[in-house]
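First up is the structure itself, then whatever we jot down about it.
Every protein chain except one is present and positioned as in the full complex.
What follows is subunit A.
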Amino acid sequence: MTETIRSERSLGITDFDTLAALESEAIHIFREVAGEFERPVILFSGGKDSTVLLHLALKAFWPAPLPFALLHVDTGHNLPEVLEFRDKVVEKYGLRLHVASVEDYLADGRLTERPDGIRNPLQTVPLLDAISENRFDAVFGGGRRDEERSRAKERIFSLRNAFGQWDPKRQRPELWNLYNGRHAPGEHVRVFPLSNWTELDIWRYIARENVELATIYYAHERPVYQRDGMWMTPGVWGGPREGEVLETRSVRYRTVGDGSTTGAIISDAADNEAILAEVAASRLTERGATRGDDRVSEAAMEDRKREGYF
């Protein structure tokens, strides 16, 4: 840990800029949870937001080991590079990892594959089961309020009932930097330390801190086919269908999600600097560009969150 994030960079009072303020806020949130909850866990998907989340968590408790485990909800449709990255990170920092597997639920019949083959919505049940089986009382997520309109309404400490549900009309007021983590047995609190970050803040921070990411975020050549305006990778989830042509293109991913519903974008941006330029110039949001699951309805995200999804 120390070698990677401790640098000789001297921090004076003059460089307390937006990123430093966001970092301090996130670290404050991690420490509040460590101080007040019994069994917190970090949701880790291997994506850029959860990787930044983990980076901040490690900083919050340095030089002590991370006082939380990680939880990954594996849909069975992850890109192999993401799973490799997940395992590498776990090993590098000596972390504990829980995996909740959608595949297991499908195998024994507790879940049924959807007709459209999309597994993102299927994550909710294994996630809630893992939370209750492990008695996790605080669950960190990398959700950002700038991602989507219903996420914009999310509190930093967001209470979920025993069914894992979010009720946007009954949220607690959140005042100053005093977070209220009280909850009844069986309830838990979702905690979003990156609430106030934008996609661009995330990339600026990744560049500044040299955060290592899964390789799919950087431009690389891979066989892809086009579907609904997105570039999809073939995999266990199927595709290309008839009429969809496989071709090798230079692409990168803007978000990490289910392989069946998350697309890549055509890009030559192979390093942080190029990606920063690309993100700053993009006329599409990351979810609008590459997430099929948000296109279902005007309130798709809100509906999933009400069910217990992140």
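As a working rule, contacts are C-beta pairs under 8 Å (C-beta built on N, C-alpha and C of every residue); 3 or more make two chains touch, one makes a residue touch a chain; residues count from 1.
Definition applied: contacts and distances are computed from a predicted model.
Taken from the listed names "Hydantoinase B/oxoprolinase family protein", "PepSY domain-containing protein", "NADH dehydrogenase" or "sulfate adenylyltransferase", the protein name that UniProt assigns to the chain not shown is "sulfate adenylyltransferase". The residue from A:Pro168, A:Gly186, A:Pro223 or A:Gly238 that touches the chain not shown here is A:Pro168. Within the set A:Arg31, A:His98, A:Arg227 or A:Arg249, the residue that contacts the chain not displayed is A:Arg31.
Remark: the omitted chain is touched by one listed residue; of A:Lys48, A:His72, A:Arg145 or A:Arg190 this is A:Arg145. Counting over the whole complex, subunit A has residues 2, 5-13, 16-18, 20-25, 27-28, 31-32, 34-35, 58-65, 145-146, 148-150, 152-153, 159, 168-169, 171-178, 180, 182-184, 195-196, 198, 200-201, 282-285, 288-289, 298-299, 302-303 touching the chain that is not drawn.
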